[in-house]
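As you look at this complex, bear in mind that one protein chain is not there, while each of the others sits in place.
Entry: chain A
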Amino acid sequence: MARTDPKKEVVIVGLGWTGSILGIELAKEGLDILALERGPDRSTVPDFQYPNVIDELKYGIRYGFMQKPRNSTITVRRTLDETALPMRKLGSFLPGDGVGGAGIHWNGQTWRPMAEEFRLRSYVEENFGADLIDEEMTIQDWGVSYEELEPYFDRFEYMAGIAGQAGNINGEIQPGGNPFEAPRSRGYPMPPMPEQTDMRLFREAASAMGYHPFPRPAANATQAYTNEYGMQLGPCNYCGFCERYGCINYSKSSPQTCILDALKRYENFSYRVNSEVLRVNLAADGQTATGVTYWDEEAQEEVTQPADMVILAAYQLHNVHLMLLSGIGEPYNPQTGEGVTGKNYSYQMNGGTTLFFRDHNFNPFAAAGSSGVSIDDFAINQIDFATEGFIGGSYITAGLSNGQPIRGISLPEGTPGWGAEWKQAIGEWYGHSMSIGSHGSNMAYRDCYLDLDPTYTDRHGRPLMRMTFDWKANDIRMTQFMRRQIEPIAQSMNPDSWRSSYKSEGARYDIRPYQTTHNVGGAIMGTDPNTSAVNRYLQAWGQHNVFVLGAGAFPQNIQYNPTGAVGALAYWAADAIVNDYLPDPRPLV
């Protein structure tokens, strides 16, 4: 069974943040657009409705809003000589599916990378010498500068309604903000989230040590807000169910709260759910895409959808998978270093210290995903890489995102994991712990990449994508450095006890425990078609009518949560498409 549908001007693969942004920006231009979403439709009511969604077992443990490995997974190995095996259970990272994508189940931390991060290789070479970057490390510049992207960060932050305290407005340092951030053209659209006890303790300790604490930028609304599309947010009520859940309260920025109902008003826009794109179809000469083929779950048939332009707006892993399956860009070869698609897959190096206080009750059940205090005193632009012996940096942060009973209770070291003593400790310590985390960069390496698996296939018969990834000494040195900064802060706070968890020398990548859903690279942007998969406008080098959105464009991972940069790049690409590409469709570089 198969059918061919009438041609569209634009087909968008995936209806999360980037698909929604491109959807509305192109819909405004009057283009006939179809968005294809592999998962179900989702709305605040009924899908995130109170109290149904406040269910840790269903959504926090059993991943109600995440992709199901039986439908979609990857194979994983750590080194080139291992045989990759399918990931049959989610763990390390949690890609979502359905309308809204990961935009519904994130915590909402919305950062701008440092200006230095966009030209990381140049920055290191200029300041510390090219020798510091060894042959195995394949970091690159992005091909776009922070200064160029600033208006698009601003646009995204005002669209999404971010609560925060600016630290640098047009070069003027602002009290209470992050003095190390790149200059922004104006402050955040909403005041920052109020300070809770753990935040106060950390802020006081950090200040006493001469650091520069500031509130985390949050996509959790602190007041009623209306954005450029007329979409609305209501103030967050600190229910403590952000990450892994849809927001009950119209308070967390998401495609649903910020874009979709405005987008659905355009008659030239339509979307289909339960429609998984299987491949992008290319013209006989391979120079352009002719559309996509997708699996229509409802009709149980393959559909050929012709289109003039294809926007890949799925999650990073799926964009890269589709490129590999469709012949978009030459697949990266780690032996020769040639090829681009799948190159520079990278992740995030995090660690943390948990502090236990008998005398403080942190009320963690009243929490928001992004509520917290951070310091950037050990950020990428603050560290002497030559002296410290690594390239990278972290923000250091304290903040309780939830007090959920199954996963949200920390116990002091030495407490049994079950039985009467465990039970007693739960009673004793619930609400009495806080943590200081390090959220750090991860460099790109020659042998960390994505390609098609030679053995395993998915339910459509397509080869699974294979992830080859392991932790490297450079990043472990970085996180150990952060440990050495955090533990003195923790000790200065006089906790009754504390425990640390940082990767140490020899640590190997383990896909079982949750780490972060900040998978980046594989469809990296750049200025040279020999070393990047897409150009600086996220346009495929080889097929000018294909644009690839999302964190796949990051040439290595930044020290921050990726959504701010993903959003800014989406508006940057949308602007290039509307003002430069549509009037004259061609390679923009």
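As a working rule, contacts are C-beta pairs under 8 Å (C-beta built on N, C-alpha and C of every residue); 3 or more make two chains touch, one makes a residue touch a chain; residues count from 1.
As a working rule, contacts and distances are computed from a predicted model.
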Which listed name, "Dihydroorotase", "Cytochrome C", "Cyclic nucleotide-binding domain-containing protein" or "Putative ABC transport system permease protein", is the one UniProt assigns to the chain that has been left out?
"Cytochrome C"
Among the options A:T226, A:S270 or A:S492, which residue touches the chain absent from this view?
A:T226
Listed residues A:C239, A:V292, A:I391 or A:I511, member touching the removed chain:
A:C239
Missing-chain contacts on chain A, rising order, are 43-46, 49-51, 223-224, 226, 229-235, 237, 239, 248-250, 257, 261-262, 264-265
